[in-house]
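One structure, pasted below without further comment.
For this view, one protein chain was removed and the others were kept in their places.
Presenting chain A:
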Amino acid sequence: MAEPVELFCWGGGWDLPSVHTDSLVVLAYVKFSGAKLAVKSIDWTWRTITASVPQLHYEGTTVTEPTQILNFLRKQRFNADFELTAKQGADTMAYIALLEEKLRPTLLHTFWVDAENYANLTRPWFTSHSPFPLNFFVPGRQASLALSRILLTKAESPLLNITEVEGKIYSEAKECLNLLSHRLGNFHFFFGDTPTSLDAFVFGHIAPLFKAPLPSGQLQKHLNQLDNLCQFCNAILKNYFTDPPAEKRMDCSPTANHDPVDANLQKLTQLVNKESNLIEKMDDNLRSSPQHRPHRHETKPLALAGERISTPP
């Protein structure tokens, strides 16, 4: 029997399954392609400083970097891109390059270099999710890596000064977000009605910016003005990360997010969803193990939850 495939990621927070961009990209792709793997968070382990996250372990081999992991999943026949034409595949590569060049430096700056955000949000989160004594080193190391990456790629040598670069990278990032918004238009996903790897990459980059409670977030304000990107994020979160797979609605109409639902009912629905998610996972684990027979009574709460979810408007 094949060993299960394991994926190591940073843990979840701020309403997201993971706070780390690359981990989110891989998690989103896993959901889109229907791949079954065990997701393990590296929080509170020594992997926070030793591993380069995200990391996929399969039968002794290790794959890192989102593009390599996506290639690996495609080879295992978990392919979210098989309906794309050759030109759309080429477009995917181009837009991913655009994200990496224009948006990622600014995201790194917003979370790791901007003093207010780093001190109030990023560092406390990563410190609280790293084991002692690594919590002294992990955030600082990430911050210095981020700063050096921005300076080496964007600043004009030999005057490597961050303040000169800031204006440039923020304006480039805003332009990039505008371009993505133009490209998405009124569609649900970038290539039609089913999500692909490009949607995973865009989601991974935009979601932390959208959801994190940043004290000083000029880029976040800009993103909030681009409605279609916000709805894109919300749709993916709602359809792929909160609902149980049995109830997966492909209806990602943007208006459903803004219904005036009673807050308590919403919280109850989310709790029920999370519970049924957990039960599904347990069920899957039990089913995939050859020694144990699946427990039939597990499906009953799922059915009950299914009834409760279908009633709210």
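Here is the rule we use: a contact is a pair of C-beta atoms (placed from the backbone, for glycine too) under 8 Å apart; a residue touches a chain by one contact, two chains touch by 3 or more; residues count from 1.
We take it that contacts and distances are computed from a predicted model.
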Among "Golgin subfamily A member 7", "MOB-like protein phocein", "Signal peptidase complex subunit 3" or "Metaxin-2", the UniProt name of the subunit that does not appear here: "Metaxin-2"
From A:Lys40, A:Arg149, A:His222 or A:Lys281, residue that would touch the chain that is not displayed: A:Arg149
Contacting the left-out chain in the complete assembly, out of A:Lys102, A:Arg123, A:His188 or A:His205: A:Lys102
For chain A, residues in touch with the removed chain: 65, 86-87, 89-91, 93-95, 97-98, 100-102, 145, 148-149, 152-153, 156-158, 164, 167-168, 171, 179-180, 182-183, 185
